[in-house]
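Note sheet for the following structure.
Apart from one protein chain that is not included, each protein chain of the complex appears where it belongs.
Now for chain A:
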Amino acid sequence: MKHVNISPPSTVQTPAVMLRSTVINPRQPVGLQELAALAAVAHSSLGPDKRYKFIQDDTSGESALVCSCFRIFENLELSSAVAQLVHETVQAQQKVYNTGSGCLLFLAGAWSRAALECVHRGISVSRIISGMSDGFDICVDVLRKCSISTDGLGAVKPYSCTTTSHGLGLQVSKEPITEDSRASLHLRGTTSVGHKTLNPSGHRKIKLSRHFCQPDSKNVSTAPQPHQVFNVAHIAEGLSHGCVRAMNLVVEAVKLHQDVSCSTFDVTKVVTCVVPGLPEERACVLPGCIVLLSDEQASVAHHLKDQPLKVALINGDLSHTFRHLGFSRPAGVQHVSEQLALGSDEEEVWTVKVVALLLNLEVNLILVSGLASEKVIQHCCRRRVLVVDKVKASILKAFADATAGVPVTYATQLTKHCVGTGVKVEIRRDLGGGSERKSSTAVNISTGGNSGLFTVILTSCVRGKLQALEDQFWACAYRLHHALKDRAVLPGAGATEMLCVHHLRQRAVTAYSTQESSAGGAADLDRGVVLHLMADGLIDYISTVMVNTGRVSKVRARTVVSQQLQEHDGHVDIAAKLSQLMLEGENEDSDSKSSEMDVYDNVSVKQEAWRKALDLLFLVLQTDAEVITGVDQATGAQENLMML
């Protein structure tokens, strides 16, 4: 069994009753308690100051160093149904967004505590669900209203970051600009030609919009051409969420990427290359695709460097035994021969044939998405053909696009027009790992600067940390990717949540008052309670993030949050003032420069994480029994399960 060293609170109760293949819980919300307990695992991975966790396997003694909620669940052995459900939800979030799973899990826990409280107060399940759905709609409305257009952001902040005053940065969440951003979005929608790239002329169009000029036209008019790059850097800074180094790499990558096209950040053209043994400061971004090669292959690369190469792209393995997916090898085939076989090796024959074909087509480089057999690599090395295997499918596609090559499944399929041209190979001596048993050489494969491919080199002296560094990089990359895709961000550092809390409470109060005026009755009272408890869940989220910074205690965090909520009750710019609160809390003793940083969150990621959290909660809330299949009599009796 594996366990996290910080174990969840012991409120987990295993279901009590069961049938041969069926368990029935007594009608208690055990599932909700379990969900809340599982969510506690995510507490320390919230916010900018994340804690590492060791996950240790007691039986094998292996351990893993993890930093994100997604990796925690990946490394745990989950046996309960609710845990499995949580894991599936977190995986779904991770698959699409690559970020936000911590937030998802925390809120699933916080809101399941809210639901538990509702159940204890005797509110029916259907009312809890409809109340929470209403609450979610309110939150979505808030998210929509307080989202800031990314274009607007570039305009608000001039590119000399240091001169920006506190107040200016906070203006962003005010009402008029939100409208502006929508207006500009609308504008872009209508001029379908100009919206592809945010060139200066596109900006001028927006600037001339009568809405857009009002609040901060002076900044817009001074926005120079390279501001797009800066704009991204500013947004990226706000989205770094504590992973500054990783985000810097992303920004560097975007800058390289911008030369090609700019309005989006295409994550599919990014490769990460992990080099253990170098200090973390050596991490960098380089155009092209960088791979680590063995010495033998490196010598081939040395011969090929600085000359235009012809490339073959293989979609599958490069070996004589490989057959495409779905090909079934017949079992009953016997080979008979009339004369004594002279030991002609099938693999040898195939390899010679393939190498001859490659030489005939003048191919110097083969990129293989699967594995290449050792024999082929050796043969190719002798003939000075470089074989690179385990290339990501998206990279193979990028090479196909850039070199006009056509990926094929079998090497024997190759013809003249399948072969791509114009690839260059370059050896990077500075990046050679070689710290351990196998020495390796970094080789950069590029297509002359027009493919848009680039490699992020991640380095660390601590091998176990590399995975976490890679995860952090991808989380940052996807956060920026989604921000540019949404064309909007949310005010971060808890400001959005605060605004949601404010609106939820307001609505709760309205619900109470309609109940008193006897128009609604008990339903409205219940709705008020549900909304209020939902808001408490969000407060819990904000205060946990504050606690994780290590500067305030839980109690103080909560007091500060509720004080601020009371003080600013009814003010429009509550979000602006509150975001400041977080920063103050975080930066009491740090230098003044970092306190000027605006923090942003992703719109779609946050909304989707919240929705997934609620969906998960609703499923668990409506569940009253577990059916376990394949339980044998003995264990069933042992675990006090009811057998059918």
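Going forward, a residue touches a chain if its C-beta (ideal position, glycine included) is under 8 Å from a C-beta of that chain, and two chains touch if they have at least 3 such contacts; residues count from 1.
Methods note: contacts and distances are computed from a predicted model.
When the listed names "Exosome complex subunit Rrp46", "McKusick-Kaufman syndrome", "Translation machinery-associated protein 22" or "Clathrin adaptor, mu subunit" are checked against UniProt, the chain not shown comes out as "McKusick-Kaufman syndrome". Only one residue from A:120, A:329, A:416 or A:429 touches the chain missing from this view: A:329. When the missing chain is restored to the complex, the residue among A:39, A:66 or A:81 that touches it is A:81. Where chain A meets the chain that is not shown, the touching residues are 19-22, 24, 77-82, 84-85, 88-89, 92, 96, 124-126, 133, 315, 323-338, 341, 406, 408-410, 413, 611-612, 615, 618-619, 622-631, 633, 635, 642-644.
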